[in-house]
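All protein chains of the complex are present and in place, except for one that has been dropped.
The block that comes next holds chain A.
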Amino acid sequence: MAENFEQHSDVSATDLARLTQEAQAEATPSTAKIIWSEFKADKPAMAALFIIVGFILFVMIGALFINTPKMMETNIMAYFNQPFTADFWLGADSGGRSVAKQLIVGSRNSIGIAIGLTIISSTFGICWGLISGYFNGYIDWGMQRVYDFMMMLPMTMMIIVLVTIIPHYNSVTLTLIFSIFYWEGTSRLIRSRTLAESEKDYVAASKTSGTSNWKIIFREIMPNISSLIIVDCTLSFAENIGVETGLSYLGFGLPAQTPSLGTMIANANDPNNITQYWWTWLPAALEIIILCLSISYIGQVLRRAADASQRQGAAD
């Protein structure tokens, strides 16, 4: 069998190293390089990337040095302390608690929940959509009925009910509860693209090459919808920051003793705070705006990198 190929081709084992080297010289740059050159070509996105990465690292590490229960103790002496003082950079709230420290711990909690939620719900939604779209027929039908049922449930109300009946919940349980309700949009989006992608001949070619269904789904089809996945994940991440924040703001998210961006913005519920004590809620609100804007910038660049025809970078 191998002899057959030896006979009809001039290439033999001795040429292997040389030819491999030649090919490597002509190779197309790797995905990571393409993404990096895309960032270099887009200054605002580069800035956004640094802001996000720097900020996340800062709050994750910074929060380790803050003793949360101690920080959350009421300190009458510092009642609505003015900002920009030595002890209280961003002032203090009605309990005399440092806004700056709360902001760090709160950001860590909110971003942590958003990351966890994005990872769990997107992974689940992507798998659900891929499998449902690829295996047409009964499997798809069954999976879509489950989807329809989940969509029928009033999401916010269910979360509020669950949060109320579970006695001791923390960031982890909250993330899991949110995850039950946030995979549907992703799954529908991914399914529709998978349906179209499964029709293409390269999938048929993989089948005739003897590749198994699971490999076809995750190694052939998934890379081809990666731009959609990336965009959807970045948008979900921005949205998921809002989910926790919104519920905490309403009082159904994290418990009051656990600071989060939502509980901090909830300070704005008090008309006095809005006008006089702006430092209790404004930093958190600004932070959310900046985070969401930066994420959407980064998402755009990733999408361009994934889609060869839109690239601005020099490589390729």
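Following the convention adopted for this analysis, contacts are C-beta pairs under 8 Å (C-beta built on N, C-alpha and C of every residue); 3 or more make two chains touch, one makes a residue touch a chain; residues count from 1.
Note that in this section contacts and distances are computed from a predicted model.
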For this session: Have a look at "Cytochrome c3 family protein", "Protein DVU_0532", "ABC transporter ATP-binding protein" or "PQQ-dependent sugar dehydrogenase" and point out the UniProt protein name belonging to the hidden chain.
Result: "ABC transporter ATP-binding protein"
Seminar exercise, completed: Answer key for A:Phe5, A:Phe50, A:Tyr79 or A:Trp214 versus the chain not shown reads A:Phe5
Problem set entry | Contact footprint on chain A, counting only the chain that is left out | 1-2, 4-13, 15-16, 19-20, 22-28, 200-202, 204-211, 220, 223-224, 226, 308
